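Every protein chain of the complex appears in place save one, which is left out.
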Amino acid sequence: MRGGRPTRMVRQFAAAAALSIALAAPVGAQNGALHGAMPMDQQLARIDQLLPQRDPKDPPRGVDPVIFALFIPPDNQMTPARVALGKKLYFDPRLSADGTVACATCHDVSRGFTNQRPVSEGIRDQLGRRNAPTTMNTFVLQTLFLDGRAPSLEEQAKLPILNPVEMGQPDGQAVTKAIANDPDYQQRFQEAYGRLPNYDDIGRAIACFERTLVFLNSPFDRFLAGERDAISPQAQQGFVLFNGKARCVSCHQLNPSNPLGSDNHFHNIGVAARHQDFEALATKALGLLRQNDGLKAIDKLALGTDMSELGRFMVTKNRSDIGGFRTSQLRNIGITAPYMHDGSMQTLWDVMDHYNKGGEANPYLDGGIEPLALSEDEIDAVVALMFSFTDDRFGDQNQMSFDKQHATAQTQRPFRDNALAMRQTLPFEQRVTEPAQPRKLEQPQ
Amino acid sequence: MTRLTACAAITALAVALIVAALAGRHRAAAGENIEVKLCDNQTTTSVPADQPATRENGEKIAKALMDQWKRSNPDSKAWVEEERAKHTIVNPADNSPLIGRGQGAVYGQITTQDVATWREETLKLVVDGSSVFHSADRLGGTIAVSCDMCHPDAANTHPETYPKFQPQLGRVALLRDMINWCIEHPVRGQQLAPDDERMRALEAYITAQRKGTQLNYGKR
Partner (left out) sequence: MKRRVALKSVETRHYKERAELFRHLRNLDRRTFVKVSMAAAAAVAAKGLAHPFSFMPIDVAYGATQGAQGFRIAYISDSHLYDRTLNDRFVRQLYRAVDDVNGLDPQPDFVLYGGDLAQLGQPTELDLGAQILKSIKAPVHMMVGEHDWYLDLGEKWRQLFGEPVYSFDHKGVHFVVLNSVIEADFWTARGMTPMQRMQTVAGLDNGIQSRFSVGDEQRAWLQKDLAKVPKSTPLIVFSHSPLYKYYRNWNFWTEDADQVQAILKPFNRVTVVHGHTHQLLTNRIGNIHFHGMLSTAWPWPYAPEGLPPLTVQMNRPDPFDPNDGTGDGEVDVHPDGLVDKIYNLWNRNPVEVSATYLTSGGKQDRPHPPNLASY
């Protein structure tokens, strides 16, 4: 289905051609690598290999049943019919305005359930502003999106479909219309929810499917279970550092009830501060907040400017949330590069350099971010640990990613600053003593 | 002489001497100082000559002399008193109602000396804990931060709420786990082994300061 408005003759012709091809081909069998994603039919074959056959009502292995049940809304209990429906929808590009983008385009089964790009590309090749989080293991996230604006998977699934740069549909009815006439969908919706296709149920079904995307079977898990040589001695040393000197566990909490490595809180670690207008926007937003209709004014301002960098603040309008983004999960982090909310870090070594020097000083920096004084060996150990968080099913990909990142890290470490890391210079000191210097560089996307 | 006897002797002697000495002199001119010396001929303090020779003043002078003497005699085991002079330490439970109770071979008959021994030994560990708590050096910190800087008199340590799950530690924390975290991060030292004498002393002191608070494990 094409919803865009062609502006030139050539585009009109191409549009017509594409339309005929799209209509001719059956759903889920589009050829070509649209927006860089693996074709949907191949992804579907892959997912069947990856996911074990089991009753979706049961909690995944190793997950506390009490915790698992807590995240499932009462009106969306897991059933095989709902999971199957959600799976079909997840891989269906018809949900987008021009029929080229499905959830699986940016959350691609072959690319770590993300797209391994700094920011995502949607319809008409438009680029967004944020890195796509992985859809693996989302079943215990307390909020969705990097700024936590969706309280549940059900709500989250519905939003990218309506986002003008992602899937570009004008409203829920248009989405429903795109698939309502398909008899297969009609039957599946009836089986799953006992009603005709509707937008809310689309969100629910996708959420059910996403709850089955559990990838917690990694060497690290076997190490925790008692297999002492499941991870290398270097990675074991990394685990000691993770819990100790490197302080990772303060925010990247790992425990049996919450195995993801995220505390579900929002922290400004200074990545947004690297964008040139971050502080000016923050000051402006705070100024607006003091006024009577400040909340509305901020929303209005957000549409016109790049206030996306203010992160959680745009959701809560709390000063303490400026530039804050949700702590990412660490599971499968080896294969979900690039990193950070804007995808500005290519390798995990870059991530370590960023934390080691105490992030990027800005007035809203989270208090837990401090220079860590980690040595090169210690950094390598923590990185080794992080690569051990990847599920065995992606072992090959993980190794390739490690090799690639390792090679890159040998030659480029753009975020490294030893003086800051070893606490010889202090963050904020430069800002105070050398205010005239341009403080930040725009990171290339 | 035991420490207690030494203290008592010196104080009594000093008071007597001072009162005698000052009583026997005619009034000196204002502005003159009298030097009062202990019988070790080393410990001295200076007293204005026109200060009235009351028992109260005599005791103050004796106390000042005692302080000095203790400081220059560190082996004297006066550390307990010194620590208690600096920092409030909650006393352990009073077991004196037990005196005379008990029978047979197991408990025997509980005596005053038993009660005193229990009290003294318990207090010693708690007082040692107080001294570790207040000392960045003994904690092994590298940034000259001691526990009392954030927890004066062990305030806000709430030992009655442990064990509790602490996500930032990745596990259920006991008091010693939290102490170790604090030693590693705010104090920037090395974590202590669980049976390290300092760890035992710290736990003792912190728990002692919350005597009487209801246990409420798991409270956040």
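Letters A and B mark the chains in the order given here, with residues in each chain numbered from 1 onward.
Simple rule for what comes next: contacts are C-beta pairs under 8 Å (C-beta built on N, C-alpha and C of every residue); 3 or more make two chains touch, one makes a residue touch a chain.
Nothing here was measured: the structure is a model prediction, and the numbers come from that model.
*Asks:* Check the whole complex and report which displayed chains the hidden chain contacts.
*Replies:* Per the contact definition above, the missing chain touches A, B.
*Asks:* Which listed residue (B:Thr54, B:Asn73, B:Thr88 or B:Thr111) would be found touching the missing chain in the intact complex?
*Replies:* Per the contact definition at the top, the residue touching the missing chain is B:Thr88.
*Asks:* Among A:Arg211, A:Lys317, A:Arg331 or A:Lys357, which residue is in touch with the absent chain?
*Replies:* A:Lys317
*Asks:* Which parts of chain B face the unshown chain closely enough to count as touching?
*Replies:* 45-46, 60-61, 63-64, 67-68, 71, 85-88, 134, 143-145, 148-153, 155-156, 158, 161, 168, 181-182, 185-186
*Asks:* What is the set of chain A residues that contact the non-displayed chain in the whole complex?
*Replies:* So the residues of chain A touching the unseen chain are 250, 283, 289-295, 317-320, 361, 363-364, 366-368, 370-371, 423, 426-429, 431-433, 435.
In this section, only the chains that are shown with their structure count from here on.
*Asks:* Find the geometric centre of each of chain A and chain B from their Cα atoms only, then give the gap between the two centres in Å, rounded to an integer.
*Replies:* Chain centroid spacing, chain A to chain B, equals 55 Å.
*Asks:* Would you pull the chain B residues touching chain A in the complex into a rising list?
*Replies:* By the definition above, chain B touches chain A via 165, 167-171, 184-185, 191.
*Asks:* Residue numbers of chain A touching chain B in their complex, please.
*Replies:* Per the stated touch rule, the residues are 243-245, 247, 249-250, 253-255, 258, 263.
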